[in-house]
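Submitted below is the structure of interest, expressed as structure tokens.
Our next item is chain A:
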Amino acid sequence: MNEEKKLLYMKHIRKAFPGVLVLDDVDFSVGYGEVHGLMGENGAGKSTLIKILTGIYPSDEGTIEVDGKEVQIQNKYDAASCGISVIYQELSLIPTLTVIENIFLGQELTKGKVFLDRKAMRKRAQELVEKCHFDIDLDAAVENLSVAKQQIVEILKSLLFDAKIIIMDEPTASLNIQESESLFEIIRRLKAQGTSIIYISHRLEEIWNLADRLTVLRDGKVRGVLSKEEIEPAKVVHMMIGKDLQEEDSVVHDPIAGGSVLKIENLSTPELLDKITFEARGGQILGIGGLVGSGRTETLECIYGLRRYTEGKITIDGETVADKAGRVRKQGIGLVPEDRRVQGLVQGLSVADNIALTNYDVMFRTSYITPRKIVETADKCIRQLRIKTPDGMTKCMNLSGGNQQKVVLAKWLERDLKVLLVDEPTVGIDVGSKAEIYGILRSIADQGKVVIVVSSDVEELLKISDRILILVNGKVYDDIPNRGLTADDLLLAASGMSKKEEV
Partner candidate 1 sequence: MKRSAAKMLVGALAVMLLFTGCGRRGAAESAAADTSEAAAAVTGTGIDLTQEGLKIGFSAGNMDSNAVLWEEGISQALSSYPNIELTTFDAGGSGEKQVQQFEEMISQGYNAIICNALDTSALAAVTTEAEKEGIRVVHMNIGPESPHTAGLNNSSWNIGVMVANDVMAKMDSAKCVAIGPPVSMEAIAQGVTAFEETLKGKDGFEFLDSQAGDWTTETANKLTRDLLTKYNNEFDVIFCHSDQMAIGAAQAVDAAGLTGKIKIYGADGLQEALTYIKEGKMEGSVYCNGVQQGIQTTQICLYAMATGIDGSSLAATPEITAPVLIIDPSNVDEYLE
Partner candidate 2 sequence: MKHLRKISYQKPLMLLALIVIATLLNRSFLSISNIISILLAVCIYGVMACGTIFPLLNGGIDLSIGSIAALSGSVMVLVTIHFGYTPAGTMMGILAGIAAGAVCGLINGLVSYYFLVPSFVVTLAMKNIILGVAQHITHQNTIICLESKVMNWIGTGKIAGVPFLIWSFVLMFIVVWFVLNRTKYGKYTYATGGNETATRYSGINSRMIGISAFVISGCTAAISGILLSCFNRQAVATQASGYDGNVLVMLVVGGVSMAGGEGNITGVLFGMSLVGIINNAMLLMGVDSIYQDMIQGILIVIAVALDYFSRKRSIAVQTKKMEAKAA
């Protein structure tokens, strides 16, 4: 391990909340122009470490050295002056302002302290865009941009005050493969220009091909710092969850006789979907891959009755599926939505109320309800799915990502479903909970129910699905059993160049 001077040293960082030691004697360092990966389960102390670095939390003990000089970071301005900037997972942009206004938010160039100097700002922004070959319209309102473009605005914002270190928290969570690829390109270019990156992600393959070094945290302690060559999946996972993840052999399950059958015939919508036809059988997990905007979520929404479709027939065990979400639910079809925070749960309500939200018709015959039954049902689910929450009465906003997703799943497990549609099951969830969720989905399928999983995570698709459907631009491109498929087969298929054409 070469010992030349590093840009950032965090030594003996210690941080405790009442009753729990969150960071215990953590050393963390980032070199000049280095992409440093940071991995760890939710609750391993990762976000607390970043919050100390960016001045949101003061550390109990420990020192921070930037560029050889010890610094005190009490607030955002200290962090900015040390050249540290953060891009959070939910981007902090102002939707109604333009790209330039967002880039310079908080650091405007002014003519005489009050008036904005729009010309100077445009010039500076243009410079930055050219330097990094971004393709973005500086005058567009941010609300009209795609997530990928918004991320570019965030990066421009950090580059503006020539940040030495840019911290990216789960940047590729809502990007498709193409956009992730261009983000990696950007990161490599920033690295070349000498900017260091702290890259936080749950996706091991991104860390593998990007990071120069990787720090792994568990339960507030550094479990190891690996250089690029030492990063292998099994080792990292072991460091992260303290035990080996049993490598299930990806056996392909056949449909169980008597399981329900979901048939979709040439489903089309005006703006995107075009004659989508496929069949999903109980007992099998059908994975749906493809790029963002290829129509996967829209397909689920049409099945579940949230989106109008102009033509096409959807039947479950021969019975046509209604087009109103309420009746679809009664026909035994459930949807675990893409964005659990906004679409999945009512954050202000308790876990018990959220779980009951979809099950009142099952739990109570008349419209009269008793809180006792709601709490009992919730306790059953909490035990069954091992949801980490003090009691059923805790509000959902206080739960971690993994536990929130379990609550969303619990909403549907109570009902005797025929079909469970799942959209991006494990976005932003730590590895441990991921495995549990896969287990839950598998157990549902084993009960003869149809399980359809949409995911942008190629590894995930390969791991859990028995058959994979690839959508490209609203059309069914490929429908192949998951036998001996590899990541690049899917990547190629998703971008519409499948093996068949090549041969």
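Following the convention adopted for this analysis, a residue touches a chain if its C-beta (ideal position, glycine included) is under 8 Å from a C-beta of that chain, and two chains touch if they have at least 3 such contacts; residues count from 1.
Behind the choice of candidates: all candidates are chains of the complex that A comes from, given by their letters.
Keep in mind that what you see is a predicted model, and the values were worked out from it rather than measured.
Enquirer: Once the contact definition is applied, which of 1 or 2 turns out to touch chain A in the complex?
Expert: Only one option touches chain A, namely 2.
Enquirer: Write out the stretch or stretches of chain A touching candidate 2 in their complex.
Expert: Touching candidate 2: residues 17-20, 22, 42-43, 45, 48, 220, 305-306, 324-326, 328-329, 335, 337, 342-349, 353, 356-358, 360-361, 364, 367-371, 375, 379, 388, 390-395, 398-400, 411 of chain A.
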